[in-house]
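A single protein chain has been omitted from the complex, and every remaining protein chain is retained in its original position.
Per-chain residue numbering starts at 1, and chain names A, B and C are given in the order in which the chains are listed.
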Amino acid sequence: MHKPHDPDFAARVRTSFGRQPAMALIGATLPVVEAGHTEIHLPRRADLLQQHGYIHGGVVGMIADSAAGYAAATLTAAEASVLTVEYKINLLAPADGQLLIAEGSVLRYGRTLIITRGEVFAVQDGYKTLCAVMQQTIMTVHGKKEINHKE
Amino acid sequence: MHKPHDPDFAARVRTSFGRQPAMALIGATLPVVEAGHTEIHLPRRADLLQQHGYIHGGVVGMIADSAAGYAAATLTAAEASVLTVEYKINLLAPADGQLLIAEGSVLRYGRTLIITRGEVFAVQDGYKTLCAVMQQTIMTVHGKKEINHKE
Amino acid sequence: MHKPHDPDFAARVRTSFGRQPAMALIGATLPVVEAGHTEIHLPRRADLLQQHGYIHGGVVGMIADSAAGYAAATLTAAEASVLTVEYKINLLAPADGQLLIAEGSVLRYGRTLIITRGEVFAVQDGYKTLCAVMQQTIMTVHGKKEINHKE
Partner (left out) sequence: MHKPHDPDFAARVRTSFGRQPAMALIGATLPVVEAGHTEIHLPRRADLLQQHGYIHGGVVGMIADSAAGYAAATLTAAEASVLTVEYKINLLAPADGQLLIAEGSVLRYGRTLIITRGEVFAVQDGYKTLCAVMQQTIMTVHGKKEINHKE
């Protein structure tokens, strides 16, 4: 449905994701990168929980924000970067599962702004429960250099 | 301005914060707990960054969400818990500083719902820059047991 | 998909809509009322415009808010009322059409809170363009009497 400007968008997005130490800290991976759509997976880990034993709502927000931001990034020019302008997230159900899956999709692609949607599912014993929905505004910026933290 | 129902709100909120492994993971502390107001501090750490070298927007959201949620918790009855229904955050400037300070304040306290505001500042060389503003809806729930992850 | 508590939900929702003078003022109608879903139609009128000749963004928000709120109302008990706690709307494209259609749908029904989604389309010469998306939180309240403004 969305036509990417950059034929090598998937490699570029995976490289950028690999440059986010915060995603490594929580153990998030990016197994799906399509034009206008990405998915982040986050296995449950004891140090990601809040006081009721569910994955912290802020962590749910982090992966929703990142999945939708990278969905936007799949559609930009190769040299552009994306910044999150804002997002709004409703937490529908406790993030109670062995795995969280955050799906990000582009709703509207514009030259300056990209509007996206995020959905986070908790997977438990083979069942997927929708636990968060997000609406997000992304801005495309040019000439912002990414940092390879491992160099 | 806000009158707490629970005279021991500060100890209760600090205990609850201590039961959030996710806050320990990122190195956040809760140095300020007043009636209707809390502040979370987060020192910059290499593993909290994103690809441009700033603190990850999702981490900014985590501490804004938590500071405002605990501001709500200061005003509830002792046996109640708070859940984040939703929040919306605008990232105004890169989270570029040696320290982030997230301030949470209650805008309106209701029996079922508590509406809060969060503001995140980046502190660099003694200067504070507003880098995010948040609006949040919190629900009070009764009879939800907290978990001490260290037991 | 959603099972209504009140078998007469459609008549009840239509009656409530008829008690909103603000909907009459702008010329909005409610042609579709299903369990968990409603649609509001708004024909273009010169007095609904803003300074660029499009339908005012605030009017777009009004019909999105109302369509999603009534979608929530289809699922409540007969004697309950719904209140909008909050909503967030992204305006994706100018509301430029002969007719606006606001579709409201329930994402998650809870005893106290109902989370909904709204989408507004502009219809021009037979083509539908998505011009706004909304996420909304609705609270169910009991014992709130509606007013028949025409009595």
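By definition in this document, contacts are C-beta pairs under 8 Å (C-beta built on N, C-alpha and C of every residue); 3 or more make two chains touch, one makes a residue touch a chain.
Since the structure is predicted, the reported quantities are computational estimates derived from the model, not experimental observations.
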Response to the item:
Per the whole complex, from C:Leu30, C:Leu48, C:Ala72 or C:Ile101 the residue touching the absent chain is C:Leu48
Worksheet entry | Contacting the left-out chain in the complete assembly, out of C:Thr38, C:Asn90 or C:Ser105 | C:Asn90
Practice prompt. Please pick, from A:Asp6, A:Glu39 or A:Glu86, the residue that touches the omitted chain in the full complex.
Written response: A:Glu86
Item to complete: Write the list of chain B residues that the hidden chain touches.
Response: 88, 90, 92-93, 107-108, 115, 117, 130, 133, 135, 137
Worksheet item: What residues on chain C make contact with the chain left out of this view?
Response: 16, 19-26, 46-53, 55-59, 61-63, 65-66, 81, 83-91, 144-147, 149
Practice prompt. Could I get the residues of chain A that touch the absent chain, sorted low to high?
Written response: 85-86, 88, 112-113, 135, 137, 139
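One rule holds for everything that comes next: only the chains that are shown with their structure count from here on.
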Worksheet item: Hey, how far is the Cα centre of chain A from the one of chain C, in Å?
Response: 30
Worksheet item: Residues of chain B that touch two or more other chains: which are they?
Response: 85-86, 88
